[in-house]
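One chain of protein is taken out of this complex; the other chains stay put.
Up next, subunit A:
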Amino acid sequence: MHGVVDPASAILASAEQPHGKLLEVRDLTVEFATRRGIVRAVEKVNLTLAKGETLGIVGESGSGKSVTSYTVMRILDRAGRIAEGAISFSGIDVAHASEREMRDLRGREMSMIFQNPRAALNPIRKVGHQIGDVLLQHVQAEPRNVKEKVIDILNQVRIARPEERYHAYPFELSGGMCQRIVIALALACRPQLLIADEPTTGLDVTTQKAVMELVTELTRARGMSTVLITHDLGLAATYCDTVMVMEKGKVVETAPAEQIFRNPQHPYTRKLMRATPRPGIVLGDLLPEGEGGVAAHSAPAVATSDVPLLKVENLIKEYPRQGAPSPLFAKFTGKAVDPKDAIFRAVDGISFEVKKGESVGLVGESGCGKSTTSTIVMRLIDPTAGRITFDGQDIGAIPARSFAHHPIRRRIQMVFQDPTESLNPRYTAARAIADPLLRMGGMGGLRGGAALDDKVEELARMVGLPADLLDRFPHQLSGGQKARVGIARAIALKPDLVILDEPTAALDVSVQAVVLNLLEELKQTLGMSYLFVSHDLHVVRLLCDRVIVMRQGRVVEEGTSQEVLEAPKDAYTRELIAAIPHPPV
């Protein structure tokens, strides 16, 4: 921190705050009243933010990073209260300010960008009007010139054709565009402080880059201070001046960005650093020192054979385009409807192979067709055209509807993206893992019993899930434990091919590191093949032998992980790689 301030005279100090300091938080403790008593979400947090400075608050879920920023804005949940400490914002005592004063501050002096841009916008109001509302509310515009001002702001956040987009509804805009609108809303009144709470989680890497650059540029041009809350060390390293690392409600380390990455002091910071996927490392490097993971995947224990296990040829999936102009519409407007407009090709003639014992990564941004492809290969939906051959049998011809009873079903399994959503909330962990054994493992009926329990416990051991957690329901498990249950369920029948659909996207980096290592270890012991669907090339590289890059339903590049990441041939792949922020190595 910058300088020592006498804590005894908190209010006095905030009044005669030295010039240049915008926000100062001292010994902030926030408590939440829950059923199990008082929980301290944030404990003795100190931070200082100078004018024009960008501060990154980094931490994993439950670290208190969001609570800290909500407290600064005084938008805490009703159950939460400031137990101790002082917050001063350009001389104002925020902790004791009246709700009326705070309402005036919020939006005009300090504003916030939320994680999910779509949820932050009113779905039934034109975006232009929403920005206009904020301007009128804070007397930044008058009804007669509000539209001009809004269009001016839309121009600043680089929305193309602002006159047209003024009349758009949030659902008509992409995720990146919505986030730009939210940024426009946040910056409309030229606040002094911007709090961005995971502003790019859920956005593609290239969109993330564009959004973050926009935020940095705008805040720099206006001399604003920014607090960037993120779980991504790489993002913080790229865009922040100072980084503050939080763990379990406490600040463990605060230092200038370059310094924290070059020379992290606290063991937790070091652990986080190690767990962040970055160029030039192997899978085992993600784990804390001394917990050496599996041997590097470059030397697989199970030799990759040349026999193709899965072969996809000219796969096509078409959907009727949503909101396509109907022939009736054409009749009234006189505009001709192109039949091409009525159909949307999610997957446009792709071909690839997965060999026995091989891991293949399927990479691309949202909407590129990677999930559709994996769902078709999984035989949950039927393709429009194309062949899918699994171990010599044409499984594409078997309708998805009746595939549940096909003997090949047990040989292709999947680990889902969201471990919470993919577990039945009313099944215990043991029941979830037992499900495939009961249905297809011949352990159903009365014969099951003890043998089934043994098998479930063995699977739990394999994925590192403590046996005493087996009787818990999903809501009683942590994210990492739920991921383990999902993996145990997928490997229960010893499948030949496992499709991993962004299995770590919803997990903290340190948990992701453990799960990725577990997946590699399981692959080596069981000799399975993986089809790894992801948007993160660095993660894919760690686990996969080969990478397929997809864009708009087509394959743009294919090759070994090494080749694709180090010498990408396609311009789009290069753009993807360049957009991934990572801490300096």
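The rule we apply is simple: contacts are C-beta pairs under 8 Å (C-beta built on N, C-alpha and C of every residue); 3 or more make two chains touch, one makes a residue touch a chain; residues count from 1.
Here, contacts and distances are computed from a predicted model.
Visitor: Going by UniProt, what is the name of the one chain that was not included in the view, given "Thioredoxin family protein", "Sensor protein", "AhpC/TSA family protein" or "ABC transporter permease"?
Guide: Answer from the UniProt record of the missing subunit chain: "ABC transporter permease".
Visitor: Who touches the missing chain here, A:L235, A:L423, A:L459 or A:L500?
Guide: If we include the chain that is not displayed, A:L423 is the one touching it.
Visitor: Which listed residue, A:K65, A:R108 or A:R489, touches the chain dropped from view?
Guide: The one listed residue touching the chain not shown is A:R489.
Visitor: Among A:R106, A:K147, A:K250 or A:R410, which one touches the chain that has been omitted from the display?
Guide: For the chain that is not drawn, the touching residue is A:R410.
Visitor: Touching the hidden chain in the full complex, which residues of subunit A are there? Just list them.
Guide: Given the touch definition above, subunit A has residues 34-35, 378, 380, 401, 404-405, 409-410, 412-414, 416-418, 421-428, 435-436, 439-440, 450, 453-454, 466-468, 470-473, 475-476, 486, 489-490 touching the missing chain.
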